[in-house]
Each structure stands twice: as structure tokens, then as C-alpha cells.
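Before I ask anything, here is the structure I am working with.
With one protein chain removed, the remaining protein chains of the complex are shown where they sit.
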Amino acid sequence: MKLPSAKARYSGLSLIKNALSYHENWQRAWRNPKPKTDYDVVIVGGGGHGLATAYYLAKEHGITNVAVVEKGYLGGGNTARNTTIIRSNYLWDEAAHLYELAMKLWEGLSQELNFNVMFSQRGVLNLGHNLQDMRDIERRVNANRLNGIDGEVLTPSQIKDIVPLLNTSPDCRYPVLGASWQPRGGTARHDAVAWGYARGADALGVDLIQQTEVTGIRRQNGTVIGVETTQGFIGARKVACVTAGNSGVMAAMAGLRLPLESRPLQALVSEPLKPCLDTVVMSNAVHGYISQSDKGDLVIGAGTDAYNGYGQRGSFHVIEHTLQAICELFPAFSRVRMNRQWGGIVDTCPDACPVISKTSVDGLYFNCGWGTGGFKATPGSGFVFADTVANDRPHPLAAPFSLDRFSSGALIDEHGAAGVAH
Amino acid sequence: MLTRRIDRGADNGKPIYFRFNGKRYQGRQGDTLAAALLANGVDIVGRSFKYGRPRGIVGHGAEEPNAIVQISHGSQTVPNLRATQVELYEGLEANSVSGWPSVDFDIKGSLGLLGGLMPPGFYYKTFMGSKKIWEFSEPWIRKAAGLGRAPVEADPDVYDKLNQHCDVLVVGAGPAGLMAALEAARTGARVIIADEQNEFGGSLLAATQTLDGKPCREWVSQTITELSNFNNVELLPRSTVFGYYDHNFLAILERRTDHLGPVATTGVRQRLHRVRARQVVLATGAIERPLVFANNDVPGVMLASSVSTYVNRYGVAPGNKLVLFTTNDGAYQTAIDWHSAGREVVAVVDTRHNPKGEWVDYARKLGIDILDGYGVIEARGGKRVKAALVAPLNREGSAVTGPPQTLSCDLLASSGGWSPAIHLSSHTGAKPVWSDDVVGFLPGESKQKERSAGAANGTYSLLGCLQEGARAGAEAAQQAGFGTDTSQLPLPKFTELQEQPQQALFLVPHSKRTSRAPKQFVDFQLDVTAAGIELAAREGYESVEHVKRYTAMGFGTDQGKLGNINGMAILSKALGQGIPETGTTIFRPSYTPTTFGAIAGRDVKELFDPERYTAMHRWHVENGAAFENVGQWKRPWYFPKPGETMHDAVNRECLAVRNSVGILDASTLGKIDIQGPDAAEFITRIYTNAYLKLAPGKCRYGVMLKEDGMIFDDGVTACLGENHYLMFTTTGGAAGVLAWLELWQQTEWPELEVYFTSVTDHWTTATVTGPNARKVIEKVCQDVDLSNDSFKFMDWRDGTVADVKARIFRISFTGELSFEVNVPAHYGRYIWEKLIEAGREFDITPYGTETMHVLRAEKGFIIVGQDTDGSMTPQDMNMDWVVGKKKAFSFIGKRSLERSDTVRENRKQFVGLKPLNEKEVLPEGAQIVNDPNQAIPMDMQGHVTSSYYSANLGHSFALAVVKGGLNRMGEVVHCPLADGRNIAAEIVSSVFYDPKGDRQNV
Partner (left out) sequence: MLEIYCPYCRETREEEEFSYSGEAHIARPPEPEAQSDEQWGDYLFFRKNPRGLHHEMWYHQTGCRRYFNVTRDTVSYQILESYPMGENPTVTTVANQTGDAR
């Protein structure tokens, strides 16, 4: 399969060639097509997960008569708003296998997409501040290792070597007692992930339809036949919803309910600084997580707000608590300044695990409920969801994440590993 | 050559000395660092992010993109301040944050050729031949990026917070804001007026008009005096309203000592005002837009209004020969100011054809040359502008229509009009609205109780600002419940030249097309050019958000205050659509960057989270306890004697309890007093077992489930009397359990009359446990028959212990004979010491949580949250005995225990593990497999939840959850560990000690 066509490949050489023609001849990264009257699959939601789903449908399953319908711009939702942390050190087997599939895909993603997603395996530390934290860390790291996922338990002095500015003094309010360390974890450039998948999917024939909102899901005899949109009806044999915080709204269009609550999740960045933090540091107990982007900003994640909300804003006290935690962990950062803060809407499940599932409506599929942990799963989520949609049965790794777990009780409680308490 | 200082006689500030990039300079009191640098002829203050181009000061306030400095004073260093906002003080030391080896000679800058290889998004297109190439390149990219340096020492300063309520908050103290505050103050409303600058006055500080025949500054100080005389007004200079949040909550950062230099670390450096305002007036002014032309980033190219500000406010002329480039009348003021300062105005280059009106006439009258229908298409010069290349433009300003000519100059001021500072309005979610008249975005429909006034609202005439401000102040006050909604104060009298329409021009054409012309900068800090924006559009990045993200436009520390509107307009043109269709990106807090420490406030270090102590805490400290954090509580972990390791101490404590007697401070357990006629019914619904028949004087252990059937808390409940119970909860679960009880009573069963009161802090608990426990209690308690016949296990009694009224519970978490003595908290330490005194002959041993854990584990007693994890049912924990199956009411969680997954066999079940090597202690958290030699991923069977060495048993032991474990007694399982060891253990009963429970019943 040619992907993308040889002519359009990005490389150092193509940069030089294009520089000589004043960059006037670069091709579009993706087309801007008018929607066709019908498709084999319509994917609702042009974020990272939706675009990855489209890409893998085309690439892995040869299904190219696909449209991604996006109400705003590609990658404009949580893909553009998260703190870009990538790791696969989840506790339970089901989650660990899914996130580890994603990790393996991340490791070759820039090459696969011919688009540098700047995946940076700078390692992820999860700090423990009390004895129970340390028991949980031991348990998770042991489980990870036996699942083939890299992980170590570090002592405070080993942590200090990796993060010199971290306060590892035993005298602070909640001293760092240790940490789990996943060297393969890290960060990626969030926008580039959406753009890379968009460009890849487009090259395989997928139509990316932006500024088009889905307003209804049309069904006939319990089977999906297409979607109503602000550009009119678009027929589809299958409809796959990948709309994160808006999934509840989409489900309601098909008369379904989901076990989700949409909450604001806030984040902030500092002004750019020279490199001073070379890894990702997360603390569940003190409650903050932080990394430094290639541009130099400290990227800091806050907690979810307590209440349901679609406003992409949260309450200020959440930011205050987060920066208290950051100043506690990094007393030197107290004089650094917040440049910008924002919120996204995360769809949280009761067990902090996603829903990747068929529904009671034939041909209608949902991939949602990623809560605070969706970005890191993007490639894996798209991969297993494409397989689920293509074959109309759950991919083996997706099966535990079906909706029926909420009636059977087979929940996969990842609150401990999810990083943010919801 | 003229000096850069303009002599202002008595108004000259006193000289002060400072250092910039290691060199000593003289400035004057009242200068900003930027003003002082300009006065000293410092042209280059930084290097650009991507291309390393030399950059000079462009603006005079929050919009400055180039003059980013590090103020250096050891632990008090601050990165990334704008020189335009740093007040000069004696001894100030500042450094550029870019340029290597120096800003004057920069390696990156001299590799200018590479600029062509770095179009927007170049890094997405390369460094990816293999994973290795990226891994090699990324550290270099990171090194090249970033501005200032983070401090490396802990912040010595202190930050405060102030919660405030006011009727009217006025943001901005320019003409509109001052009038608004006056009008609101007059009505008696509580007013706060805040301004980012060190002085109130806004644009008036640099204005040359007279108001009521007096200089503007005089009117400003008069107004400030008037405002200060109201006791219902709070004036906050040096205070940035940086965020507008829901329900009219605004956050203000007040800088209290930064302008004084590195003062003593007492005092409060900055203060965060958390303000709930009934009504808000946004009088935040406007920011001038630079014109975008080739090489418009050469030092010496500045905003027109900034040139005026330096001349009029600071007495600094940042050059000698000015070319003013404008699309509007307002900027003529700069030429006039320059002329008045006795400097040469080479020409006014006005893009409008044949402009007329009062401003043009006035300038002509002064003898200023006006080149109309012309544009500056390129600046010439390397480290300082030397000339402006000007050329005639067509009427639309879209093409060069004739040959260019060169105007020699050393200062090139430009004005492309103004952009209202609508940031705070858009924080509320209001969608900005494009106005062709204003040539800018206006505040959108209000989402909060606010209104904008003056330049922030697109009103640029002084009279308009004063009028709008007054009106807004009166309206805000009235809507907050004060006054009559009509402005009543007289406005000052003055004359003002009338402005003619401006030309909307966002990209000045060049004789070469944009992609080939020298760089035309839109966002200076991030080196975003007009060609870059057009390229992004060409590549399909058509949404304004895509362009912003692809080119990084607006992501700098100025957040696009200068560049964004030009950028959006250039994008609109590239896409062939109007600016309203393109829209704008959304402004987010902070308006200007805000210190982390100020947002954190005092809630750091020892105040990060309250520490809770029991009444005996000081005794524990005095007796050398090591402490464990349990929630907010500090609990003694163990009591080491000199020379003892933790292991030694715990072994000693464990043996003492089982062989004689020990004492534990159990005060942290949650205690909820429950009363009411339906109390028993209520508790029975909440717990898995029944309480209806629990008689006064009796206790019962219960397990609480969430409605999903999973264990959530456990503890003993005692019947204190008729309709009166005391419920013990886990230490960490206390608050959650209270909320849980309230939830069910208030929302589901309001018909049950029952009341809950937390009494955790009212009582302290000393647990005396061990075979000699009764002998100890007997010595201090005479009014209770302590014999086993009359005071049985799981009974409680009122009594007097060492003359203090006490409740004594015969409950046991060690499996030994135990008496838990509860007394009102203020007797806690007294009783503790009395019990220790009484126990001395039995060598009573204080023990901590670690020994408590070992002893309870020997008995197989669970700790919720350690042995359970939110996925365990009572059956999983081998506690089916605690589930009342015959209860009439379907207790909380019961139904969930019957779901297909919860009745599944092969669930993880609670068992004991006995390592085959009796000396080896399994790590808690070790995973359990059947075959340690299987391939990865392994089939994990469960994990170790608790594990210890038992001095009493003489071997190590563990508790674990194992799939189907209750039917696997005697099987050997394996724990492969990270260090390569494999520990084999036998599955055994979870009760290791005194399986029949005889010892607690003696």
C-alpha cells in the first residue's frame, strides 16, 4: 500500500527542495471534500481517536469509503487540550494490554505516518507519598512487568537523580517515598497526532469533513442508515461515534444512554523556560502532574472539576490546588509564571476505563469514556475500534470494555492508575 | 547626535544605576527598564526564537514580545519579565533570555541561511527517518528553545490571598476606568479599581492634551485623590486582573514588592485578590497593531504609541530621525510629539490616498512631510534600522504601484490601528464580534454581569472614553443596587481633533510576493511570518486554530497581543474569506503571566495540608515515635528505642502485646454519634449485617458496601442506649462515611428519623491490649466489674478511669484481651499517662500502626483500602458471615452481590500465604502466578496485600487475594519479583494466630 504517495513524502530532502522554491509548492496535508451521499462508515468526531479509527479502517481493513465528520476543526477537542502524557503502566490486565498496544504503535508512529509526532520517550514517574501509595506502586509495577510492560520502583535518591528540582526532602508535608518509573513513557506533540492521522487517512481516500455538525442519527428497524448533519443527510452502513465529552449527547440522538459524566478537566502552561525538567512527573496523592514541552513550557495537569460541565472552563480553586501541589513538589517553580490555562471536557466512566462497544442499535458503535487518559491511547484505541467496526464484533482487546460490563459488574477499576481522581 | 534623554527640568527623575547583560547603566527614577535601555541606546535586547534575529524594544507594556529579561538575584530570580513592565530600581540586574554567546553576536542568528529550511511545521516533516534520529535531535531542539531559566532554589518569598466582595469592580484606570470608578463610588457602592501599571491614568499618562486647562496628569492625580477620599473605594495599582471566571469571580494579582528590588524576605511579595464582584466594568483599553512589512523586526521599528509614551511619559527619545508609518489619524500624534521634542520627522508615510482632516492639517502646519498613498514596504538595517523603503500603494493597499525610494531614518514607528483588549470579556465565553468600523474585534454578548467601556469597547476618542466610562460606572452601580443609572459628574473640558476613517491594512505588500519577500513578521516572539501563515493555509491548515497551532502564532508570552489580529486577517485573505468567517482564537487566562507561588498562596510547605494530631501527640513526640501519614493524621508508626531498627522495634512491640500488654493511640478512628428512633433500622440498611437487636452495652462489627457491592468501610458500632449508637469508621474513611450516611438519610429515606454527628475529635481512644490488659485497667478503674462474666468481649461499659468519665469497649483488633478506653479529648494525654503508669509493672509497651498491622494480620483481620481495593465483596474477603441474608430490607450493595460477575467463581479471594522459606518476607504488591517459568505476559492469579515477619509466629506470612483461593488451600504459588527472585508460598488460611479466637474472650 502506498502511503502517503511517494511524491508527497516529508523528509529533510523535501524541505530543502521546497525551500528552493520558496515553499510555494507544498501539497495540502489533506483535502477539503464535499460530503458524498453515502459511505460505508461515517465516523463522528475528528479528534485523534476518530482520525486514527479512520486511518486503521482504511489501512488495516481496506475500508476506504469512509467519512470523518467533525463539527469544528480536526483535533480541536481534547486532542488539542490535553497534557500529552503517554504511558502504559496500567494496573489491570485488560487496561494494560490495551495501553501497551498503543505504546507499541506510538513507538513507530512518526515513521508509519511520515509525520513527526515528536513522540519523546523521556520516561514517566508516578510518585508515592504514603505507605499505601507504595504498596499500590509495587503492585502495579509487578503486574506491569509480568505483562511485558517496562517498569521499576525507584527510591527517593534515584528519583532525585532523574529530577534534580523535585523536593525529595523527608521533612515536607507528604515526603516522596518512592515512585514507579516507566522509561518508555513520555510525551508527544498532540496536534501532530491528529494531523498525522488526518493526512494518512486522507491519502488512503478517507473524506475529512470539517465544520459539519451531526444533528441526528437516522435509524430504520433498529439499524443505522446514516447521520443528519448541518450539511444535510449523509448515508452510512455503519456509524462510529468517537466524540469524547459529547458522547452522551450523541447517544441520546440514538435513544441510548451511556454510563458517562462529562466533566471539565483543566490544564495550564508556564512561560517557556530553558530545559529544567527532563521527564514526566505525576503525583496522585499530592495531586499534580507536570512535564516540560520541547518549546520549554511547563505543562501542568489539574484535576477534574467536581461537577458535570460542557463549558471548557472549570473553577479557579482547582488551579490553585494544582499549583499548590506543584510548588510543594518543586519549590523552585514558585517564581515561574502561568502563561495560559484552559479546560477540556472529559467523559468519565465509573471505573475510569473506556467504553469501546457495539450498541443495541445495529451498525452503531461507541468509543468513549476515556476520561482523563485518552490521549495516550490514541493509536491503540483507533486500532481496536477500527477492527471492531470492520468486523462488527469486539476486537479481543476491546471486549472487556463493552457496555455489558455495567450490568454484569465486571468493571475494571483503574482509578488508581488513571492519574486523576474523578 | 542628540542624547536620548529629553530634559524635563524638575520632572527629571533622580539617577539610579542598573546592570543589563553585565554592563552598568544609568537610568532615572520612574523609568521602566525598557525606557532606561532606550535612553542608553541599547538597541538589541534579545534574539528571536527560531531564526536568532536581533530584536529591540517594540512596545511599552503588556504587549511587548521582544524585551524578555531575566531579573537575576539568586533565589529571587524571575524569568521572562517584560522590560516594559519592570520598574527600575537601584541595583537592578537584568539579562536577555536569548542569544548565544551574546545578544549582539548570536550563532543561531548568523546561521540565517537555515531560515529557509525552517518554515512553519518543519519539525513535523523531518527528524523522523528513524526513531534514533529523533532521539538524537530532540535534546538539541529543546536546548535551543525556551526563554529564561527556572530558579533552582526554593522560593524565599511569601504570597498572600485576600478574598474580597465588591459591588463594582473596575478593571483599568485609564480615562474610562477612572470615570467609571468615580460614578460608581458616588452612589455608595463598594468599588475596587485595579490597574496593571504602577500609576493610574492609562493613556492619559502619555497624553499631551490639557483637561480643564491643566495637563492630563493633573486631572489624573486630582481624580485619584477624589477616589481615595471615598472610604468605599479600594485602589489597586500594580494589580493585574488576569482571569475572569464563572459567577463573576475575578482574580487579581497585586505586585507589592517587585519594584523595590530584592527586599528582605519578610513581607509579602505578591497578593492574589479573589474577588466576587456584583458588577464589573472592563475598561482595559486597546493595544496598538503594528504594521506587517518586510524586516519589520529590525531594532528601531516600534509601535507609534510606544514612541509617544517614551517621549511624553518617560522623557526618552528612542532615536533621532523618525519615519512614522500609519493607516490612521491617531498615530499622527506620534509625529507631532516627536516634532515637539525637537527631533526630526523624516516623513509620515500614510497608506491612505489623499487623507484629509484636522490631524493631517495640523501635521502639515507643523511642516511635517506626508507621503500619502505610500507604504513602508521594507525596513533596512541589521542591528538597527537605517532606512525605510517606501513605495506607492494602490487604494486597497494590496499592491505596490511604483518604484520604491529610500528614506533614511533610525526610528520607524508604525500603527495599523488598535485592537480592543477584549481578553477578560472573552474569558467569560463571550464570542468576540468583528467590527469593520473599529477594524477590530469588540467584546461579544456578555455572559456575565459586566460591560466594557472606552477603548476596550472600540471607542478611541478621549471624550468618548470619559462618557462611556461614566455611563458604565453608573449603570454597574445601579445594577448592583446603588444610584439611578445616570451619570452625574461633570466631564473635564478640552478640545480634541476629529479623526477621519482609518484604512484596514494587515499586510503591507512588497514588490516581491509574500513567499519571496524578506520576512514580514506577524508574531515577533515566535518568528511567525505572513509567508508562514499563507503556507499553512496552502497546506490545508485552514481553521484559525490550526494556523495558530501549526505556526505557533500567539503561543508566546505576549499571547498574540500584537500579532493575532494581523495574522487572522492575513489568513482570511489567503482563504478568500472575511475576517468574521475566519473568527478569532479564544483568549484564556492569564491576561499576563501570573506567578505560580501567588496562585498557590500560603497553602504550601507545612500549610500544604493541615496536620491532624491526637491529644497524645506530644507524648509520642517526646517518646521518640516515628510517624506515618494516614490521611491528614500523624500517627505513631513505631516507637524505636535507642539503637533499634524499625524491624527490631516492631518485633519487640508485637511480642509485648501477645505476652504482656501494649497500648495504642487509636484516637484517629472516625467516630459518628447516631441518634433517633430509626437509628437501628438505618444502620441495618447501611451495614451488611443486622443491628435491630443490638442491645445497649453491646457492640457489633460491620462492613459497609457501596451500592455496587464493593467494600467501602468497616468498623464497630456500639449501642449506647435506646436509639443511640456510636459508629467507628476507618481513619481515612471518616468524612466519606458521614457524607454517605447523610446522603441516604436525606435523599432516600427522609422518613427515617435519625441524626449523625461526627465526634471523632471529641474523644480520644487508648487501646490497652494483651493478656495483662485487665490487670492494668483494674488499677485505674474501680466502678466497672471487669470480669469476663459480666463484661464480655464485644460489650462496652460506662465507667471512671483515673477519675475521668470514660467509655470502655471490649473490642479487639489484635485478637488479644483488649479494653479501648475512650475519654473526652482534653483528658487524652492524662489518661494515656495514667494507663502507662498503671501498666509499668507489666512493662506496658506503646506500639504504633506497624505493630497494629502485623497483629491484626496474624489474625486475618482486613484493612479496608489495603487488603481491599474497591473491587472486593464481603464474599471475596471470606466474610460471608458478616452478610445478613435474612434482613427484611435489601441493604445497600446487596443486589449488586448477585450480578453475574460478582457471583462468578474464580473471583479473587482473601487467603493467607506462607512463604516456603520462612525467613523471606514477600513484598506487599507482589503478583502471584502458578508457574513462574511461563512466558510473558503471565497469567496473574492475584497479589499480596499485606506481608510481614511475625515475631510471634517465628516466620514470615502474608495476606493475599488469589483467584479461587478459598478452594486452593495447600497449593504452592509463586511471586516472581522485579529483582529476579521468585518467592514460593503455600496458600493457607488467612488466620495465622489463635484461629479459634480464644485469647480475646478471656
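Note that the chains take the letters A and B in the order they are written out, and that residue 1 is the start of every chain.
One rule holds in what follows: contacts are C-beta pairs under 8 Å (C-beta built on N, C-alpha and C of every residue); 3 or more make two chains touch, one makes a residue touch a chain.
Note that the structure is a prediction, hence the values are computed from the model and not measured.
Asks: For the chain left out of this view, which of B:Arg256, B:Lys447, B:Lys605 or B:His647 touches it?
Replies: Checking each option in B:Arg256, B:Lys447, B:Lys605 or B:His647, the one touching the absent chain turns out to be B:Lys447.
Asks: Have a look at A:Arg139, A:Arg313 or A:Lys376 and name the one touching the chain we're not showing.
Replies: Only one of A:Arg139, A:Arg313 or A:Lys376 touches the chain omitted from view, namely A:Arg313.
Asks: Tell me which residue among B:Asn229, B:Asn354 or B:Gln746 touches the hidden chain in the full complex.
Replies: Touches the omitted chain: B:Gln746.
Asks: Out of B:Asp708, B:Glu816 or B:Glu850, point to the residue that touches the absent chain in the complete complex.
Replies: Once the missing chain is taken into account, the touching residue is B:Asp708.
Asks: Which subunit B residues would touch the chain omitted from the figure, given the whole complex?
Replies: Subunit B touches the missing chain through residues 245-249, 276, 429, 447, 707-708, 738-739, 742-743, 746-748, 750, 890, 894-896, 898-900.
Asks: Name every residue on subunit A in touch with the hidden partner chain.
Replies: Considering the whole complex, subunit A reaches the absent chain at 246, 248-249, 252, 257-262, 306-311, 313, 315-317, 350, 406-409.
Following the convention adopted for this analysis, only the chains that are shown with their structure count from here on.
Asks: Which residues of subunit A touch subunit B in the complex?
Replies: 10-12, 14-16, 18-19, 22-24, 26-32, 72-74, 76, 80, 93, 97, 107-108, 110-111, 114-121, 129-132, 134-143, 145-148, 151-153, 165, 167, 172-174, 189, 191-192, 195-196, 210, 270-276, 286, 292, 294-296, 311, 313, 315-316, 319-321, 323-328, 331-342, 350, 405, 407-411, 413, 415-416
Asks: Show me the residue ranges of subunit B that touch subunit A in the complex, using the header's touch definition.
Replies: Residue positions touching the partner: 76-80, 116-117, 119, 122-131, 134-135, 138-139, 141-143, 145-155, 157, 159, 243, 245-246, 249, 251, 274, 429, 515-516, 531, 535, 538-543, 545-546, 549-550, 552, 555, 557, 559, 588-590, 593-597, 599-601, 603-606, 608-609, 611, 628-630, 708-709, 865-866, 869-871, 896, 899-902, 923-927, 929, 936-938, 940, 943, 945, 976-978.
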